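Left out: one protein chain. Kept in place: all the others.
Up next is chain A:
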């Protein structure tokens, strides 16, 4: 009888709104996926609403090894992958937008001295 599996564990995922992703909320024992779905509704959504439910047999979930720390190793500097630079944008935008520009500055902006040799088709046509 020991190997006769009458119940199995299902992991339960709830989608609360159509614009949300499914979120893992817990697990339950059930003898089949259809019964898992109906019991999941009452066990996890007694007081809350949702638009969709997933139940996944625990055995069908593939996971990374728990005891292999190197799987997630991040040892060297990876600041270049981070997006923290963007947090400056708000301040810079504010600084330049709020200051009125003179005509000379606009010309300067269109013809920066360092880019003097680059072709500018639009201006050459005039």
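To be clear about the criterion, a residue touches a chain if its C-beta (ideal position, glycine included) is under 8 Å from a C-beta of that chain, and two chains touch if they have at least 3 such contacts; residues count from 1.
Simple rule for what comes next: contacts and distances are computed from a predicted model.
> Hey, which one's the missing chain according to UniProt: "Sulfate adenylyltransferase subunit 2", "Ring-1,2-phenylacetyl-CoA epoxidase subunit PaaC", "Thiosulfate reductase cytochrome b subunit" or "Molybdopterin synthase sulfur carrier subunit"?
Protein name of the absent chain (UniProt record): "Ring-1,2-phenylacetyl-CoA epoxidase subunit PaaC".
> Residues on chain A that touch the omitted chain in the whole complex?
Residues of chain A in contact with the hidden chain: 7, 28-32, 34-35, 38-39, 41-43, 46.
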